[in-house]
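I am attaching a structure below and will ask some questions about it afterwards.
Note that this complex is displayed minus one protein chain, with the remaining chains in position.
Coming up: chain A.
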Amino acid sequence: MLMNLVKAEFRKTTTTGLWWGLMIPTVLLALGWALGTGAIGKSVMDVVNGADAEELTQLLGIDSSQWQVSVFGMARSINIATVFPMIFGGLAISNEINRRTITTTFLTAPNRVGALSAKLIVYIAWGAIYGIAIVAAVSIGIAFTSDSAALPDPAGWIAMAAVGVLSSILMTMLGVGVGALMTSPIGTTIVLLLYMLILENGIQLVLAAQDLVPVIGFLPNGSVNGLTGSVAATIFLSTAGVVPDELVEVIRGIAGALGAFDWWLSGLIFLVWTAVFFLGGWAATQRKDIT
């Protein structure tokens, strides 16, 4: 019975243009950011590896020629591109309520738990599809503009790809939850974008200025950034040879993981945020009078 509902939910997503309407900017943004960050990384490394800086790097006792700086760009690009699957998720329930198709959805499902479970499964799948597209676009972009020495090894790439897909799935589910709570497609989109792109960055600046950096790792964007950023920093540090302790925080900051915890802890913290909103949205939809 659940498979019928999953099939129905999947058809809902494929019979309107929303999925590709959001997929195009997702891929373009991921590709663009990867090209840009790859180019920045390359010019930074050109300076670092140049004759002028050689003295400094030797003084610090580091060998910069094997630095896989591209992982930072990958982490940043993945993080920015996942706002689109988040919006896609945000419209999952809010659009149904707004278009009143939720009535027929509930009339054709054995119960609301079934209907919402089917949505959960389908949007996890869509989060993964978006995640794969993002990772692919980011990988292509980075490969174009980075030196081959700056690219991660296969194990590192797989790790980046895995956390990229995971963060895309979690971002999608966060969107589903917020959309179900807000029930307005436009409101959901604005709130999600405003918070993730502007508001929390402001909060992070304030926290950093107040010496409260560790708090950042508990915030939604801070923790989802930490998921990809911590992995990027770990990959970088594992191959960078000797890195002075003072530089580690700087590197984590570059990766977008400032104040964030280890990747798995960041992932868990963001999972809690996702679960809070998703379950809250589920509870609201479960009890809602469809009038």
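Simple rule for what comes next: a residue touches a chain if its C-beta (ideal position, glycine included) is under 8 Å from a C-beta of that chain, and two chains touch if they have at least 3 such contacts; residues count from 1.
By definition in this document, contacts and distances are computed from a predicted model.
The unshown chain of the complex is recorded in UniProt as "ABC-2 type transport system ATP-binding protein", chosen from "Cation acetate symporter", "Carbon-phosphorus lyase complex subunit PhnI", "SusC/RagA family TonB-linked outer membrane protein" or "ABC-2 type transport system ATP-binding protein". Touch with the chain omitted from the figure is made, among A:T103, A:N201 or A:S238, by A:T103.
Touching residues on chain A toward the chain that is not drawn are 1, 4-5, 7-8, 11-12, 15-17, 95, 99-101, 103-111, 287, 289-291.
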